[in-house]
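Only one protein chain is missing from this complex, and each of the others stays in its spot.
And now, subunit A:
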């Protein structure tokens, strides 16, 4: 607190933090606004809880109608956290609202948290963090350059295409004039270039933006470019051109002098529309999904119909199907594919990267997914700043494009539980940091902008940080040596194969998740197994040598191993397991005093930095049941609270007369 007092901009006392799942877990404390965070410090108990929220994660601040206790302020975050404060004074509430609104909508990049984030590492280490991923190494892993593909230097200064990276792979056979001609015929100069190369059969996934074909325009260089790409796959006699837009949208673009390839003008192409909706449709769809996920105790019907009406899973399915089409063309037909949408940085990025995950087991490893995001998203100019709304700007530019990619990967993990090295926490962590502006990786809209802003000199890279924590992100069921895992994944696309991603959208609603986690449990077992393996090796060595003195030290160590066994049962989140939900609807509110059904909420809302799950302090959970005993200590301070749950019992017209 000492530290906080010095740096806060605003401080408000006696603020209530409302737990959305249960009004009984409301906490009173102090709210601070600093330059970078909103911080709530609960008062009272010894284990003082704190809530820290980065301003860059805030997407919306809302004032609600005054209630009995004060003025509610609702904060919606980009990681789907919803925070509700009740502030006693209207003026304070307004000040917080104004400040937070301003702080969460920075106008300049320099205001973003990554520029002030200063972990305790030296300069060399920080610079080194940016070398953690090397795209050159990734292309050489694919087998490039080779005799057919090479890096062109044409975009070194970002002059041909300022949204593309400096280094791009093109067929060796194309000349510079062809590239320049082709780039002039493509939206934003985004000419066809390589995204993925399949060593085994030389088929490639290339990407570009839409051609400026209008109703009849054609471009010889562009046609030569496609021909060269097709020819760089010696075995094939044609290539696919996949336009990921709905046909109608693509046709409409022709009127604006844009459009799609005419099969008659390009030899040996097979043209295909896929029909993924645009960023505006996706934004609205996710908005509806978020509303559904945030419903408080919805009925099953409300939830399912809300899910359906959001159309979200339908969009996920269409992206997945596009990825499947491309991965099959490459792996099964050995045919190269050129993918584009309008500008080639949204749907194109989604589809290329989904196809890559399906095709190449490498992208199903921790490092591989990082590389894939760095390549297909960061380097190829997915407009992170616009899509994630890092800066105050055009709301229409915001769209959950990368959310959808991460969700496709999650859907695949559900279908193929043994084929991914990472678990869903990894995806959720990436999602969080895409929006948090904590690290510099996802700042700006292109490589050029990042270079101009000296991102590498001024900020830190997320990837080494994730790598250091990789134990948390490992899938215990991963079987890297599995023969099936070497090849193409063939996911099913029946509607029931696409599921609601509760862990992402209800990430902060702890009471909605399984109280014991299979994942955590298996991870603990695996960790223990590793220790046992080490112990075993040591014991065997000792026995062989029969070095008695050292054998004795080892014997003394056994305590360490034995205490480890208790971990085995710790994944049970005891406090939650012992917390009944509101199973009664409005029953509590209407009950006479003698009959008050209280919920035994033994835990005060536990909050912590970035919402990471607090560790259960008590690993031994055998005597945690006595929630009833805690009633008295809890209820005294809460009597004045309005019952947030006082929804009318559907049967209350009956219970009324009976009470009388």
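Everything that follows uses one rule, which is that a residue touches a chain if its C-beta (ideal position, glycine included) is under 8 Å from a C-beta of that chain, and two chains touch if they have at least 3 such contacts; residues count from 1.
Everything below uses one rule, namely that contacts and distances are computed from a predicted model.
You can't see one chain of this complex, but its UniProt record names it "Myotubularin-related protein 9", from the set "Cleavage and polyadenylation specificity factor subunit 3-I", "Translocon-associated protein subunit delta", "BRCT domain-containing protein" or "Myotubularin-related protein 9". Touch with the chain that is not drawn comes from one residue among A:303, A:362 or A:467, which is A:303.
Remark: the omitted chain is touched by one listed residue; of A:106, A:246 or A:514 this is A:514. For subunit A, the residues touching the chain absent from view are 293, 297-305, 307-308, 311, 313-314, 317, 415-419, 476-477, 479, 482, 492-500, 502, 505-506, 509, 511-518, 521-522, 525-526, 528-529, 532-533, 535-536, 539-540, 542-543, 546, 548-549, 551-552, 554-555, 558, 561, 568-569, 571-572, 574, 576-581, 583-584, 587, 591, 594-595, 597-600, 621-622, 624-625, 627-628, 650-651, 653-655, 658.
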